[in-house]
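For reference, the structure discussed in these notes is given below.
Only a single protein chain was left out; the remaining protein chains are all shown in position.
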Amino acid sequence: MRIFSKERPEIPIVHHLKADGTEWTIKEKLWLGLSIGEYKKQFFRNPVNWLMMGIFALGVPLLLQRYIYGLGAVTHASNDYPWGLFLGFGLFGMVPLSASGFMLGTTVELFGRKDFHPIERLALLNGLLGYFFAVLFLEVDLGMPWRLPYPMFVSLGPAAVLFLVAWHVATYLSVQVAEVLPAFFEWIGWLKGKRVIRKMVLGLTIAGIILSTLHQGALGALFTYAPAKVHPLWLSVNFQWIHFFCSSIFAGLSMIIISSTLIRYFMAWRCDDEFKDSLDYITIGLAKGCSYSMITYLIIKIVAVAHDQEWSYLLTGWGSYYMLELGVAVVIPMFMFAIGIRHRYVGLIRFAALIAALGIIWNRLNTALICYNWQLYQEIPHWKEVWITITIYSLYFLTYRFIVYRLPIVYGWKGEK
Amino acid sequence: MKKTVSRRNFLKGGLAGTAAVAVIQNKEAHAAQSFEGYPEGMGVLVDLTRCIGCRSCEAACNKEQELPEPAKPFDDYSVFDEIKHGQKRRTDETAYTVVNRYDVPNLDHPLFRKIQCNHCQEPACLTSCFVNAYTKTPEGAVIYNSKVCVGCRTCMIACPFYIPTFKYSSAFDPRIMKCVFCYDTRLKDGKPPACVEACPQEALTFGRRNDLINMGRQRIRETPGKYVEHIYGEKEVGGTAWMYISSVPFDQVGFDTHVPKEPILNSVKDFLAIVPMVLTIWPGLFVGFHLLATRKEKIKEQEKEDKEGQV
Partner (left out) sequence: MQARKRIMQTALAIAIGGVLIAPAQIWSMDAEDAPESVTIDSLVNLYTGVEFDHAMHVDYASCQECHHHTTGGEVVNPNCARCHSTSGEADEVTCTGCHATDRFNETYIRTLEAPELYHIDKPGLKGAYHLNCISCHETTSGPTGCQDCHTMTDAGEKMFYTGKYSPAKGHSAPGH
């Protein structure tokens, strides 16, 4: 992209009008203002696209196999481990990493911290896509994906935790669509729509907090259905929902640090100066949020061990693994965040964010897979299951990039006021 | 004037966002009440001292439920040596019930244990199901409706006995496969399930659950030393319709003796209790935060307006 933007001042598109005063059509906007030849050229120049094509070349046939021959064809079809990677990673991992939307929405809209405004839209988009793809992972995993609306409209089981998750994720997904819509309206040039959403923004934000608190917590509470199965160190009947909710805070913030870093360095042409200039300052601010929520999380993790009288478990092999998880995924990044904030080492913060995000995925996989059925045996996912998971995640990456390339997420749309 | 409008808009948005969940709250509170099971519910008392491992129950179940042909004949006892992932045989999409052999130390003969759905009084599968696919019938059976199931497999997570299995082999008609107490074909007409009828040893005694508890107690009391003094399933996970008595401690014959003595739902109630709290407190709390956080800006705006008005 960089090569084109040097040659042609109107690229990247930030305005409805071209240099010659005529309007960009939607089609032209979709092609980023490039000719198809130019678009192809930049597409094939990018090694990431080749990697993606490699993943899809095998991933798509595997997905077809899953939908034609059933889940048993691509997974180990375990009755002991009913939830595998699609949910363990796709749902339980993606959802906390997408808590960024409500976190930044709250910070900017509710607490009036306008200094975080440049990253708000990225956080909202990160949230929206994360949830959308979590649902997509669910669609791959569900035995009967075409029945997804059943819990809403056909047969209701309102006393179930999953009912809460379903409704809240569905509602919150709509809330997030509404929150991201202004960027879309600016891009297509429909200002009235943007104004309508603007009026609702505070309500949407508060709905976002409520729904997020409940469904992030509910994902944890799902495991309280298995008090005799999940290892006691990873399951605290009383605190599980708080653990999941609290860890989603730094997970979401870390994810947005990672995402903004990638965009800043690999998509610099798309960022405006406000985004670029304020990113270090914002990153440090986000790091503060991370370190606070991490220390809170660490404390309630320890409180849970104390509350359930589980100290003796810490001396077992599982206990060592537990402490390894807490140490590597929480304590180390927490200190890295703290040092980074104190000495303004933004690079260190970004590295800490990567560890924290991977740490959350690790924690969710531990809960859903590795330490689930700790008394039976450990299930190693089928390679096809792993590949499909990577395929869906790649699709997430591509969609994310597709939108950030186009909509005013990390740049301000010009020519409105 | 402008301010009030925006606040009303906010309230509307907030209500819209929470309208859906407000309905749920009520029903959750209702479902959170405890349920002790239907008084007339039927059950089965399994006496481990009587079972000889003939697998007649497995064969009868296969026939009654029209399950697929087994890999080995039902009179092939080599299946007792089958080990997968270090585990003995379990139920799967081809078998709703399975008998396993246990060689107990210091016992001159093996013991056999039949597993199938225990038909809990307050089933975890039922309470965890978000499409209400499960029903506990007044006759005591926990039955399943495949027509509404979406295949999320939470019931398999929730079942403390690892009973529900999934028809992974099917892409277009996958469903939960589990023992239904022969509800449709027998129980609802007052007949015992096929396995009970097939058992030559009457290791399976079918009857009203309340009577079975008395029977179990009588057997334990009147043959001192024969049984351990416990009816597994009388209290486990809030009580099950299928109960067991054994001559050796239950953990030696594959039972999970660490399952809670109360319904699985009880461990979820902590979370369910916070739902109404969050729904009611959060909106007010965060509006308060918002007003506090933006107070200075508002004052500034007001001053600005006032000045402009004076000019």
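First chain written, first letter: the chains are A and B, and each begins at residue 1.
Heads up, the rule we're going with is that a residue touches a chain if its C-beta (ideal position, glycine included) is under 8 Å from a C-beta of that chain, and two chains touch if they have at least 3 such contacts.
On a predicted model such as this, the values are computed, not experimentally measured, just so you know.
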Checklist line | Residue among A:Ile13, A:Leu32 or A:Ala77 that touches the chain left out of view | finding: A:Ala77
Next item on the list: Provide the residue numbers of subunit B that touch the chain removed from this figure.
Entry: 50, 52, 54-56, 59-60, 62-63, 68-76, 92-94, 109, 165, 167-169, 190-192, 196-197, 199-202, 205-208, 211, 214-215, 218-219, 222
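In this section, only the chains that are shown with their structure count from here on.
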Notebook entry, point to check: Counting in whole Å, what is the centre-to-centre distance of subunit A and subunit B, each centre being its mean C-alpha position?
Noted result: 31
Note to self: Which residues of subunit B touch subunit A once you look at their complex with the stated criterion?
What the structure shows: 6, 9-18, 20-21, 23-24, 27-28, 30-32, 85-87, 90-92, 124, 127-133, 145, 148-154, 156-158, 160, 162, 164-171, 174-175, 256, 258-260, 264, 267-268, 270-272, 274-275, 278-279, 282-283, 286-287, 289-290, 293-294, 297
Next item on the list: Provide the residue numbers of subunit A that touch subunit B in the complex, in ascending order.
Entry: 66-73, 75, 77, 79-80, 82-83, 106, 109-113, 141-144, 147-148, 150-151, 154-168, 171, 175, 199-204, 206-211, 213-214, 217-218, 220-229, 237-238, 240-241, 376-377
